[in-house]
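Have a look at the structure below before the remarks.
All protein chains of the complex are present and in place, except for one that has been dropped.
The chains carry the letters A and B, assigned in the order they are written, with residues numbered from 1 in each.
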């Protein structure tokens, strides 16, 4: 690696001390005396590897003046008031500030994801705090009954799954550079706990930003639009508003196990192995959601008539089924990606297919990770179309019997579900686009070298699209089949006569496939910029 | 000036090349009026301190970058005016490029990496593999054909990169610090392999380096300073 050896040798030495002896940063006036201003500017725009030492040097310089004039021995106790968290916070801030634009994209998108997550969670919590009958002006009476309310809560919680996928993609932005930077911190003598705290703070603060935005909006809504929110609703706001950033911070810390374990983890140019950590995190988060759904449903069903528990039954069963089908589909994506990659790599006739296939074979789980949320949405969407068809047919058939029941009540319910699915699809596609862009940005130097060697940009672009298209095809087929099965089962259960096959549902996987390709194609303009020869200069 | 090619059309010629990077402020002029000619089969070293513009000169001559001013002609054809599609094709078929590192696709095996330019030219996979294998053999890395770049030593990866640069039978190879990341023995192996093959096949080489021992493999040396060719050419 081409890390400037002098930079590493002279300044981390002092940084090590500065970061390790919490709060006694002023004890090494030597580094404070030299002026790293120029080095900062020079390296700041280039290799992030150099940025880390440079910004750390700046940190020392900024804090040194206060103590530099006096005897360091005496000032040490005075500065100790600034605890370890303060040091880490400052480092986290400096590292983020000194890094390139991508880091800000990560912060912004993470905050956006956190804001969405907080929003859905808050809405679910607020609904769960209601009990019994209510007259809510929103949602055509769907929120009035505990039974339908349970359905809405479960839907909101399900919407969190694509949001989680989106957040997972956001965390990968600039991951290679961030890992290298944190590894450099470790080399400089930071303890594993410190590095973990710093990265937890980096993620946690971004999540806090999003959560604060949504929570304050929610508080305003609750104060103005809700006559008398129960204490439980307020408790839900507090727990959600704080829980999102805390969980974000924990996820940020867990995802970094490897770097923390070895300071050389990313400094050496080792082949990146797909992190198990992120998959486990995603699974854990989904399990957490699965566990919180019954609680929320039970909460909102309190104090109802005797057979209350049954209210929450159907939505929970459907949700559970969806998660199971989704998980199976994700597992299958990984498997099919590996097989597709292996088979195609051997048979590929064109350069684009060969490149795409070898990338799949190398890291099949990357595809599964990226496509998990999309798959879940496909399953839900396909099932939804089937269920909708059966339900409407059922309603029309029995309309005469139930003159009192308003058709719009059911239709609004169905339409709102459709809206939720579309929102979920949009979020999932956003995650997919972010993932594609990141994978491009991470290997832009290599791509620039390919272009310099005469590999046409169109070939690289096709390889990029094929990377999305190849594993997604079979996966969507499976997801579509699963969703179709759910729809048909539902139709079987409800219809008296021979159920109509919901062929329209077949359009859903096709539509999702096209949308995914479009989302992946949004990265093509970036490809044009990534292959500029200027990229050849940086490692 | 090189004595042998003055009358004939040079293989590649750059005249008064200028190139600046960056925007209004912080603008760096990498090239200011650099000129050179490369004759067929000739090995030319371009040396100079870092920042003297030698890499930019190579990029301009190889058609990777368009110069702001001046002209680049390859066998009488103006490279700086060609559309990108044709340039790509030219780089793929008539030229070969070797950088310090990073030109191999990390996910592909050495064999596939070398076969890639042939695949792009429409050669069948089996045929491409056969020819790629021969080239790996010539550079002494046949045993590594199934390894990926990350699994090879630096010298093996560079020799694979050379095989890839030469597999299409190019007229000119552009090498930018090809031994920059190697120790002296690996460097010697890479350079010897490159020079031998070039002599055998009559391929011209434009070799950008700051290492005089590497520059000594060339027939001729051109020194650059401040974005221009410094002083008179030094001829063998």
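To be clear about the criterion, a contact is a pair of C-beta atoms (placed from the backbone, for glycine too) under 8 Å apart; a residue touches a chain by one contact, two chains touch by 3 or more.
FYI, contacts and distances are computed from a predicted model.
A chain of this complex does not appear here, and its UniProt-recorded name among "PadR family transcriptional regulator", "Sarcosine oxidase subunit gamma", "HEAT repeat protein" or "Succinate dehydrogenase" is "PadR family transcriptional regulator". Looking at the complex as a whole, the chain kept out of the display touches B.
Screening B:29, B:89 or B:219 for touch with the missing chain picks out B:219. On the side of chain B, the interface with the absent chain consists of residues 49, 188, 192, 195-196, 212-213, 215-219, 221, 231, 234, 236, using the contact rule stated above.
Quick note on the criterion: only the chains that are shown with their structure count from here on.
Chain centres here are Cα averages; for chain A and chain B they lie 42 Å apart.
Of all residues in chain B, only 21, 55, 59, 62, 64-65, 84-85, 88-93, 95-97, 99, 102-103, 105-109, 112, 116-117, 119-120, 124-125, 148, 150-151, 164-165 touch chain A in the complex they form. Those residues of chain A whose C-beta lies close enough to touch chain B in the complex are 269-271, 347-351, 354-355, 358-359, 361-362, 443, 445-446, 449-457, 459, 533-534, 536-537, 539.
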